[in-house]
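All protein chains but one are shown in place.
Chain lettering (A, B and C) follows the sequence in which the chains are written, and residue indices restart at 1 in each chain.
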Amino acid sequence: MGSSFGTLFRISTWGESHGGGVGVVIDGCPPRIPLSAADIQVDLDRRKPGQSEIVTPRKELDECEILSGTFDGLTLGTPIAILVRNKDARPESYSEMREKYRPSHADYTYQAKYGIRNWQGGGRASARETIGRVAAAVVAKKIIAQFAPDLEIIAYVKTIKDLIAEVNPMTVQFETVEGNIVRTGDPKAVDPMVDLIKEMRSEGNSVGGTVECVVRGCPPGLGEPVFDKLEADLAKAMMSLPATKGFEIGSGFAGTQLTGKEHNDPFYMEGDRVRTETNLSGGIQGGISNGEAIVFRTAFKPTATIMTSQKTVSQSGEDTELSARGRHDPCVLPRAVPMVEAMTALVLCDHFLRQHTLSVSPETSNSEDVR
Amino acid sequence: MGSSFGTLFRISTWGESHGGGVGVVIDGCPPRIPLSAADIQVDLDRRKPGQSEIVTPRKELDECEILSGTFDGLTLGTPIAILVRNKDARPESYSEMREKYRPSHADYTYQAKYGIRNWQGGGRASARETIGRVAAAVVAKKIIAQFAPDLEIIAYVKTIKDLIAEVNPMTVQFETVEGNIVRTGDPKAVDPMVDLIKEMRSEGNSVGGTVECVVRGCPPGLGEPVFDKLEADLAKAMMSLPATKGFEIGSGFAGTQLTGKEHNDPFYMEGDRVRTETNLSGGIQGGISNGEAIVFRTAFKPTATIMTSQKTVSQSGEDTELSARGRHDPCVLPRAVPMVEAMTALVLCDHFLRQHTLSVSPETSNSEDVR
Amino acid sequence: MGSSFGTLFRISTWGESHGGGVGVVIDGCPPRIPLSAADIQVDLDRRKPGQSEIVTPRKELDECEILSGTFDGLTLGTPIAILVRNKDARPESYSEMREKYRPSHADYTYQAKYGIRNWQGGGRASARETIGRVAAAVVAKKIIAQFAPDLEIIAYVKTIKDLIAEVNPMTVQFETVEGNIVRTGDPKAVDPMVDLIKEMRSEGNSVGGTVECVVRGCPPGLGEPVFDKLEADLAKAMMSLPATKGFEIGSGFAGTQLTGKEHNDPFYMEGDRVRTETNLSGGIQGGISNGEAIVFRTAFKPTATIMTSQKTVSQSGEDTELSARGRHDPCVLPRAVPMVEAMTALVLCDHFLRQHTLSVSPETSNSEDVR
Partner (left out) sequence: MGSSFGTLFRISTWGESHGGGVGVVIDGCPPRIPLSAADIQVDLDRRKPGQSEIVTPRKELDECEILSGTFDGLTLGTPIAILVRNKDARPESYSEMREKYRPSHADYTYQAKYGIRNWQGGGRASARETIGRVAAAVVAKKIIAQFAPDLEIIAYVKTIKDLIAEVNPMTVQFETVEGNIVRTGDPKAVDPMVDLIKEMRSEGNSVGGTVECVVRGCPPGLGEPVFDKLEADLAKAMMSLPATKGFEIGSGFAGTQLTGKEHNDPFYMEGDRVRTETNLSGGIQGGISNGEAIVFRTAFKPTATIMTSQKTVSQSGEDTELSARGRHDPCVLPRAVPMVEAMTALVLCDHFLRQHTLSVSPETSNSEDVR
């Protein structure tokens, strides 16, 4: 069950990095939503390898085929199956990994869990698994637009190592982020970040950082009070992405340095809309969106695969060394940006549908904000 | 569905802070596990209000009754229902909240979501909701002990505002933590922390901090590769607790300052056991435990309820001011410690059972590590 | 997980026949639905023991307490916990069952499954478990009324042994059924059925029969195409009731005697409504309601507990004999009628909510039929 996500808008991804392909089945998509493979391809292209000089050169066009669930360009309400074939798999690059565990990778833990693993690549731990998530998120965003046409989800690189982008989450534009290969929201940070990534790669090293994501235009009322708090589901969504080490929302860890008087967000009326003067809550209170911008950050560790000899052990239990080969990102952040947006869309879509199930009461409806 | 947690060991909590009571139903507990109300009471007492001079004085004994699922002191394999009555509810303290939303509380978002709320207290957003979690975790820990008798879950206050406890997660003892009312693992930090909390309360203010949690003795193999990564489920578990703003595991956000060469954990053999020299991974790689200590931190914001006049709005849409009353914790950290442990136990128990379902193959079993 | 039912309107029952009590937690109820304990009591009284001279004399008032999820007489949108205490348990009647398995009861299978059982009564296999279902169904019916105010669910005894009630499912009235202690829809069948049941009891014997259920006024569109077909969920719902041995819908088993030409239901227009001339489909086609009356039948075996010496075995593995004691129904049918209605309501409510989640598309809505 660990390969499914969502309750009402439920996706199930499948596929190893080296095998027949990867894909996703989407169950719970409402009918009559316009959808084509071209729609999906747009976001797959933002995620795919080889898209710029600072990412892995693996040559995968990641062209998708919609196998079911649409007819005449509209969704049918039935499961949507999407397939992307693996094309440029090079298992020979992995022959050494048949016997040796890559440090800080999932080789050892898969072997410990299953007693078997597809050593020809990262298996399900490969970033290729996220293809299905990104594809499904295209559908999710179309559903979200039915509820909140003006809702925007924008992620961007906030930091790489000690380089910090200055970005205002209230005003940052998608075009700015997409206009540079790092996918940061601060034009001045682009060159230093590109230089750092190239330097790391030339040294056979790698680097990490943080992605910040803002959701603007989200109505109040999304999220469930207890376990499925909106921030809890976002935290799980982000921490389910490869290479993540941390999640924080609103004031986050820095908020622990404030007192309650400083931290509380005072309410005020803006016309007939309830607003907060500050937004240390990050747009969510008690697990439920309050109508302010949702702002959160995710930490990505430096890529585990480095082109340097490392101490490790063999599957047969011997101390040894490993020099990684294969084609990898020296920094996952640029390609992580569309993944963060995708997971955000999946969480929001699910919660829009969940909230929609509550809108059945006869009296004054709670569905004013969330259709 | 938002009030249930877990897949195989599944708990469903119910109850408002002011109403008939709160409780939990546990489905999926194996049969013939010894269990009594007294077992559960031990941890409920660690969570209950009024236990020390630095927490809320609300007088609740939080005495539990097991309504079903046990017989002659053993679990039956059927659902275990546990009930704790609300005794010291004082709805009159909340009369002002009938009309006014408390800043950074869930009053407004509940109203926006449901079009109704139990204004006599925090409803489901109250920390009383966690009674069911703590009770269920007692059962979870008994199941974990069947798989890993030596596994230890120890949480402790790591920081309060800018006060930092020096604690070694590999050696900290439960008795040390439980031996002080702050529940920190550093005896030298106790007095400054107590003083700070008392100072905050005397000012009608509040304060937050971080709880660190270590799991020692966890076998490799727990966690699922994709969405239900062990760290993703832990992140969701922690971020579902009231007042949390962030989660990080292993190197966390600070890990983004390192390069791959510095961050990778080299493997080595210790006898026939695979170990890592460092543990920046925090005991989890690729979503699956690797046998090292699992170490993570959760950020708790300063308590929203402060005894100071604050700007807010009324339910009828007027700007106004609110002076909170009621009985509240000036700092949730001391009582958050058993909650963090409880959520950790719930996650681990579920994943032990999930891993157990894989142990059916005929050949060399993967169940050597995880029974 | 086996104690939960439904996907969006999800109920979890708990409790043994001899223990603290029985109850249910309802998750997924929309907010602001009027609800009181008195509403629930009406249907509990139809289910309770001791209600007439042909059912078990166990004295249980089955008075319910709503522990959570309501406020000022309205649902809050949060979990609704309902508790009924066991009052007239007589474990001493069961002392012989501590060692001996009652034939065609669940004593042996529980022991085989769990290695333990609550021998003081039927445990979870007792009809007392259905209290939670009946209570939850009261809430379900209130939600159904939001979608389809004129929808009627009427069940009635169709046969007892070889006695057949002549009932027209299109016209039978609730008052007719509720007006006799057998709960049949045919006034002429009442006396023979009562006589047969009394005769069986006087002989220490028991008898079974069938319950037919009709749903009138159900809009088209309920049910999912593949696994969660409406008739599949109804079948599971009925076969989850104690003592059931069969389920059929529309033409049922007798339909296999017809050819396709005879069996197909021709469509015709009645104004702008699509109708069928016959209804051998039983109101469901392809798993989805078609707007005609839903009609199905459930077979209940003769009560397993009879007041006669029977061959059996002991838990220690010896052939032996057992003379049952305790208080039991010589025929479960009269009390099964509200249970069948309750399970029908739970299935329909869940599918109304599921269908409602599809009503988000911009164009001509599919929500005309199902709001």
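We adopt the following convention: contacts are C-beta pairs under 8 Å (C-beta built on N, C-alpha and C of every residue); 3 or more make two chains touch, one makes a residue touch a chain.
The structure presented is a predicted model; accordingly, all values stated were derived computationally and were not measured.
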Residue touching the undisplayed chain, where the options are A:I40, A:I54 or A:L83: A:L83
Per the touch definition above, residue among C:T56, C:Q120 or C:S289 touching the missing chain: C:S289
Touch criterion as defined above, residue of C:F71, C:F147 or C:F300 at the omitted chain: C:F300
For chain C, residues in touch with the removed chain: 1-5, 7, 13, 101, 103-106, 108-110, 112-115, 123-125, 129, 159-162, 200, 205-210, 220-229, 231-240, 242, 244-253, 255-269, 272, 274, 276-277, 280-282, 284-291, 299-306, 308, 310-313, 317-319, 354-355, 358, 361, 363-366, 369
Residues of chain B in contact with the chain not shown: 8, 28, 30-33, 77-78, 143, 146-147, 225, 353, 356-363, 366, 371
For chain A, residues in touch with the removed chain: 1-4, 8, 10, 12-16, 19-23, 25, 27-28, 31-32, 65-69, 71, 74, 76-81, 83, 113-118, 120, 123-124
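The rule we apply is simple: only the chains that are shown with their structure count from here on.
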Same vs different contact residues, chain A with chain B, by half of numbers used: same
Separation of mean Cα positions, chain C and chain A [Å, integer]: 45
CA centroid of chain B to CA centroid of chain C, Å: 39
For chain A paired with chain B, centre-to-centre distance based on mean C-alpha positions, whole Å: 26
Overlap residues in chain C, where contacts from two or more other chains coincide: 8, 28, 31-32, 77-78
